[in-house]
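Right, I'll just put the structure down here and ask away after.
Heads up, one of the protein chains got dropped from this complex, but the rest are sitting where they should.
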Amino acid sequence: MKEVKVGVVGLGRLGSVYAENLAFKIPGCKLVAACSLDEKELEWAKDYLNVDFATTDYKKMIDEADIEAVAIVSSSPEHCWMIEYTLDAGKHVFCDKPLGCSLEECKRAEAAVERHPDKVFFLGFMRRYDPSYAHAKAQIDANKIGKPYLVKATGLDPEALVESCIKFSKTSGGIFIDAASHDIDLMRWFLGGEITEVYAAGTTFKHPEFTENGDTETGMAMLKLDNGTVAFLHVGRTAPHGYHTETEIVGTEGHIRVADVPWKDRTMVYDQYGARQEIIENFPQRFAEAYLLEMVDFIDCIQKDRKPELTVYDGTKATIVTYAITDSFHSGKAVKVEY
Amino acid sequence: MKEVKVGVVGLGRLGSVYAENLAFKIPGCKLVAACSLDEKELEWAKDYLNVDFATTDYKKMIDEADIEAVAIVSSSPEHCWMIEYTLDAGKHVFCDKPLGCSLEECKRAEAAVERHPDKVFFLGFMRRYDPSYAHAKAQIDANKIGKPYLVKATGLDPEALVESCIKFSKTSGGIFIDAASHDIDLMRWFLGGEITEVYAAGTTFKHPEFTENGDTETGMAMLKLDNGTVAFLHVGRTAPHGYHTETEIVGTEGHIRVADVPWKDRTMVYDQYGARQEIIENFPQRFAEAYLLEMVDFIDCIQKDRKPELTVYDGTKATIVTYAITDSFHSGKAVKVEY
Amino acid sequence: MKEVKVGVVGLGRLGSVYAENLAFKIPGCKLVAACSLDEKELEWAKDYLNVDFATTDYKKMIDEADIEAVAIVSSSPEHCWMIEYTLDAGKHVFCDKPLGCSLEECKRAEAAVERHPDKVFFLGFMRRYDPSYAHAKAQIDANKIGKPYLVKATGLDPEALVESCIKFSKTSGGIFIDAASHDIDLMRWFLGGEITEVYAAGTTFKHPEFTENGDTETGMAMLKLDNGTVAFLHVGRTAPHGYHTETEIVGTEGHIRVADVPWKDRTMVYDQYGARQEIIENFPQRFAEAYLLEMVDFIDCIQKDRKPELTVYDGTKATIVTYAITDSFHSGKAVKVEY
Partner (left out) sequence: MKEVKVGVVGLGRLGSVYAENLAFKIPGCKLVAACSLDEKELEWAKDYLNVDFATTDYKKMIDEADIEAVAIVSSSPEHCWMIEYTLDAGKHVFCDKPLGCSLEECKRAEAAVERHPDKVFFLGFMRRYDPSYAHAKAQIDANKIGKPYLVKATGLDPEALVESCIKFSKTSGGIFIDAASHDIDLMRWFLGGEITEVYAAGTTFKHPEFTENGDTETGMAMLKLDNGTVAFLHVGRTAPHGYHTETEIVGTEGHIRVADVPWKDRTMVYDQYGARQEIIENFPQRFAEAYLLEMVDFIDCIQKDRKPELTVYDGTKATIVTYAITDSFHSGKAVKVEY
């Protein structure tokens, strides 16, 4: 099988994870180029990852580097124009979530994808590649839990990292836009329907800065889908115990719960605090395997000229729903989702 | 301490549990009278429980039996007039949930209670006496989880008993009225606020009879409280695994989950189905201890001339909220709760 | 059914539990007499339990009180002579474990039981009545786990109570005699064989007083049975987390584990210590239901003129094995068990 030459843009918290995976852990590809606004990150890419080409100018990388594919892990507002530019340059695209930061941006990405049906466009909702989520989906598809009718989604960042959340909340568009897109995607995936109406609320009891920034510390929503199913959403940033991402799919013949205890590993300690499991600390730990497996699949799609399950439209829909929830939170009213 | 002489009305599924507890398991009281429409139940009360007085006529029991207190466990529409009649006859009253079947009934019960401030009126939301729920509340009160801001309540009857639920659904007023009052009471108890707005939905994918009866197989709701806190509700009658009552209280400094696995006992089996715990089968099993402990407290209130924590108004409020949720389910709209 | 009039001897840690059960919680019996060396305990029995007859002289209670049955919960060295005296006086006997403190004592008790085949002799290995252990046994008997070939038994008293263990260790005969008889009984029950050889060890790393008293802080043993099955034993008194009694039965087609987390109740807390369950604190909490159910069965045996499953010989065998383990611990050698 021919080796795929790849470039990466964004070497931050998440981009560095992908870059390291592409450099060392994925058969069939070679990381040859990297782009970031940060010179230190570029040094690291050259020294540690051994990339040949490193630049702060994205267009330059696309135009000049010897690559067939790009992994876009830059800041969210950069995603859509980069998608367009890359596809138009005839290269395959992996783009991390969210697709875009507005419906307009998403539509531009959709158009670019439609212009290049021969290119792989791969959307990075990596949870679908997490072995536990994938296992849950396989059981649903095998009709092991009957008709899935309710999803309960919980996504809580750890209190330990709250400071960066507070800072970020000024510009992120709010917790639902920032943190809920994975959950929205999973709801649609597991329930097999489109979200039609949302009803949201939020609470801020610990860090008033969130309210001052027009955001909320935690957010809750109830969502109705067009096939009569329902979902609950609970997102937050102050989990005292660690990084807590939990999802339950309730079906007529069985329920599946993913990560009700988000343990760090297989140890259980019995001591003066009881019988206890330590909790995983952050998303790179929790989803390390998923980040790897989705990238393996991206490379495989390119090599086999195959289309991934996730499409650009899944990205648009998730974005639309997170905006509708945000509206509902602000207005206090149920909001119909318009696609 | 003087022995309290007690009568019981209702010897059905739940009444028989209370009657046996009163007859054999509670220090300081003696069950001397029983009332039921069912002659067989009365025979059992005479033979097995050794009651002196057995009748199908409630007023007769109140007027003639040598009792100071009554446990009302008759069908729900009988509760309020029995409360009135009993208090007016100068006797203490234990009444199981729900207080009444309409706001009007509840108001009449309230008036009766207010007329007799010297009598104990004890409302049977027994979950507050379950050791696990009581433990959760004690930790909240001791400020162990910071500010509780979200309750997630799940109450699922087992599929094994669905036939009786279907039959009952014609007259019960619907799943929220029938099954959610304990959850509503716990939400108010744990979150320390009053519910102001509700948004509901329901799904019926397995037993269309529920829809035909104007009811729903499962029900979901999101609830907003006047102190800015929030609650989720999920009720149903088709749990494939058994009787599943679970409650999570989410606070700023800790979360407490009650019965995420509603195990039957302390055994874990490792076999071809994995590592597994059997699930408890029904509410009498799950809350056996709570039914006992609340009755112990009722007798203790009488002996010590003490008022219980739960008041008649808690019963009215729970009733009002379950009606509001039912409205929201039928209208598809968020509904403000009017007290 | 005729009410059985019962007397109790021993109102200490455990005797008081039984006495309260007999007084208030068991249908078909009436506690009318109590005996203890402690006057305060007798006062409590008269005032709170309403016994008519209270004495420090056991023979007097047997000779004079209007009772048909006695629950013997006095100190262990008193068991066997009391069994003899009571049976010879024509009364039914419940006796808590251990049967006796030496083989000789046990043989005298056996003889007394054989002299009175018309009387109920009931041995208090209450774990067999614990719902979880009973459930495990029922599954074994229903051939759900194939051939059970290994039992792993763990019995740890909490560090919180270690002081009284240290004091008691001077006279108790050592940890195996004091603490292992329930485990021995369960091994025989679950594995269906007789123990033929034992190999033991002990460690004392925290409280040297145990060694000074000729005892050991914790004890371990491996046991071989005559049907080719095997058992592990681990007993101790310094569990940092609480009262930990755990038993695993390993079979060819399934394993059953009882109480791998000896939780206190159904709550799980998520906080800075992880996801954790509190641990039950002591044996009266852990086995409250078992103590009740075995006594219900004792009364039922008397009323129905029925023999219990456990016999006096089970008591003798458990005693013999604990002595053999103690020998092995002291000699450092494997010891054959002679019956």
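In order of appearance the chains are A, B and C, and numbering begins at 1 in each one.
Here is the rule we use: contacts are C-beta pairs under 8 Å (C-beta built on N, C-alpha and C of every residue); 3 or more make two chains touch, one makes a residue touch a chain.
Predicted, not measured: the structure shown is a model, and the values here were computed from it.
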Sole residue of A:E110, A:D260, A:D297 or A:D314 that reaches the chain not shown, by the stated touch rule: A:D260
Hidden partner chain, touching residue among C:N143, C:T203 or C:Q285: C:T203
Options A:P27, A:P77 or A:P208, residue touching the unrepresented chain: A:P27
Candidate in contact with the missing chain, chosen from B:S102, B:T211, B:N227 or B:Q277: B:Q277
Hidden partner chain, touching residue among B:H79, B:H244, B:R257 or B:R286: B:H244
For chain B, the residues touching the chain missing from this view: 239-242, 244, 261-263, 268-279
Chain C residues that touch the omitted chain in the full complex: 146-147, 149-150, 152, 199, 201, 203, 205-206, 218, 220-222, 224, 228-230, 232, 234, 238-241, 250, 252-255, 260, 333-334
Touching residues (missing chain, whole complex) on chain A: 23-27, 131-132, 135-136, 139, 144-145, 253-260, 262, 264-272, 278
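Following the convention adopted for this analysis, only the chains that are shown with their structure count from here on.
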Centre-to-centre distance between chain B and chain A (centres being mean Cα positions), rounded to whole Å: 42
Centroid distance [mean C-alpha coordinates] between chain C and chain B, Å: 38
Distance between chain centroids, defined by C-alpha means - chain A, chain C (Å): 56
Multi-partner residues of chain C (at least 2 other chains): 262, 268-272, 278
